[in-house]
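A single protein chain has been removed from this complex, and every other one stays in its place.
Letters A and B mark the chains in the order given here, with residues in each chain numbered from 1 onward.
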Amino acid sequence: MSAGTKAWGLHLLVLALVFLAQFVLPSYHATNLARIMVLAVFAMGYNLAFGYTGLLSLGHALFFAAGLYGMGLPIWHLEVAAFPALILGLLAGGVMAGLVGILALRTAGVSFMIVTLMFAQAGYLTLLYLNSWTGGDEGFVVARSARVLFGFDLASDTPRFIAAFVLFAAGLLLCLWLVRSPFGRVMVAMRENEERSRMLGYDPFRVKLITLILSGVYAGGAGAAYGLLFGYVGGSFATIQYSILPMLYVLLGGAGTVLGPFLGALLMFYLIDITSGYTDAYFFVVGAALVALVLFAPKGILGSLRERVLQWLP
Amino acid sequence: MPHSPLAEALRGGGWLGDTRAQMSFGPFLLLAVLEGTVMAAVLALTAVGLSLVFGVMRVVNVAHGELYMLGAVIAWFVTFYLPLPPAMGWLAALIIAPLLVAAIAALMDTLILKRLNYDPEATIVATIGLLYMLQQAALTFYGPDARPVVAPFQWRIQLPWFGYSGYKLFVVAAALAILLAVWLFMTRTKAGLVMRATQVDRETAQAFGINVDRVYAGTFALGGALAAAAAVLIVPIQQAHYLMGHDPLLLSFIVVIIGGLGSIRGTLVAALVIGLSDGIISMFFSPTLAKIIATLLVALVLVFRPQGLFGARA
């Protein structure tokens, strides 16, 4: 079996298992899984930038929030229907990432991290500042009547799960195709050695900007879907915490692996869920996981696995 | 800004709301400048700690705000549990809190940062993890409430237009004294010389027999101690709370970057400018707007003028 066949086979199998899980899992966990799938799409976008292209951003919450509000505000103020609102959210994520990228990509490394952090912080504060229009910190509820996609009520369990699954499957397969494509190879080349890549005829700025926009589209799509599926748009999704979480998911699952973001989101979601049953300080595990990962397993679960056994893993 | 000292001063002094119109412009501005100076002094102390760590170790310590928070929380514990009169209790806190925080910081350096070989991106991720760990530990052991620390003395200076807290003026003087001590330490002592030598050229310093590991641990400890000292100074004005590290971190970042990364002199100038202008701008405009402008300014400075606005060179 070629590496390509194995890769496609594995990912289709994972998708099939996730799809079937809804028939087995109790309702509470099925809803969790829907949430995890949407967060995994966010993390996949983060992974395209960080894992494959080496762009360590601390500002992805801004792109997620752009999607969330790009979907939510038109529904709230203009009574736009769910599907066009979803597309608007997706685009808002991409446009925001493009704008940030044009400036931030003039820097690299630590400066890039801080610049993206500052832009995201400015975005969050802007949401608060324009509170009469955005709902500020409290945010707003997406009207149940607006949460209907092609006739399906997204507030009920099965359509919500399937909608999350469709987004997740599309994100995963697009990611798999992309990283196995010639452009995916160039993304990795930028991560590994930017100067060498320039001398092979690639414009680093252009490659990184395209990647960041794509990453923003993923984040925006995830944000828009999150708001639609779970019915709430709020300022907390624009805080630094939502830039850290996708980074953590990716680091845990394995940066630069297609399935890593999903695996990381799944494990971390339940780790936080279980811890929060015992203590209010459940975010401690987020901090501890970050420290432990950079110290002991910087390649994450699937990255380490690829290094040792599954060399063909994309 | 939730904890604008200015807004609090106005509220405490009864100047907010309808009385505001009765105060003429001159005294109003004087009050703003006084508040701004207090803020600038404390900010300078915090930011110099961050700047020192970045200058010598090239480490961006995202957990710096939490070291500040720990300083305040420890101050509360000391003043609450030591059976001393307020002035003595506070004085004890001013000694104990920085020492304890310095020890914690030195541990963070030896156990974690050193093992990452001070890789810039990995240390940022690790200090983000430490941020959450320290913050959530404080939530566990100190609790979610904001608690006051009694000021060491209570006299007010009666100006013709309003009364002003003598303690706040003392804060400015104390901060200046500590900064002077740091300056003397850096320029007049052997340890300071060793630190500056390490900053200029790590390899050469090592070749001359300087124990770089110890210098780094010491620098990180000193940075933490400065943040803690700033917190002990401020805690009689603002209460101790487990989330209080966020704002000082952001403002210190702003100051250090605008002042020029690693430049102590630039940091001081920027602290003064930012502290004063934040106080004054917040008085006439929304504090949120002031913060939006400041964060965007930082991002743009990093993109277009990475040596900072006041630093001579990077």
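One rule holds in what follows: a residue touches a chain if its C-beta (ideal position, glycine included) is under 8 Å from a C-beta of that chain, and two chains touch if they have at least 3 such contacts.
Here, contacts and distances are computed from a predicted model.
For the omitted chain of this complex, the UniProt record lists the protein as "ABC transporter ATP-binding protein", which is one of "ABC transporter ATP-binding protein", "Cell wall polymerase", "DNA 3'-5' helicase" or "Cytochrome bo3 quinol oxidase subunit 1 apoprotein". Check A:Glu79, A:Asp157 or A:Asp203 against the missing chain and you find that the one touching it is A:Asp203. Of the listed positions A:Glu79, A:Glu138, A:Asp157 or A:Glu192, the one in contact with the omitted chain in the full complex is A:Glu192.
Interface residues of chain A facing the missing partner chain: 182, 185-186, 188-189, 192-193, 195-204.
We take it that only the chains that are shown with their structure count from here on.
The mean-CA centres of chain A and chain B are about 34 angstrom from one another, to the nearest whole unit.
Chain contact summary for the complex, chain B toward chain A: residues 60, 112, 115-116, 120-122, 124-126, 128-137, 139-140, 144, 250, 253, 257, 286, 288-289, 291-292, 295-296, 298-300, 302-304, 306. Contact residues on chain A toward chain B in their complex (touch as defined above): 56, 58, 103-104, 106-107, 109-111, 113-115, 118-119, 121-122, 125-126, 128-129, 244, 247, 251, 279-284, 286-295, 298.
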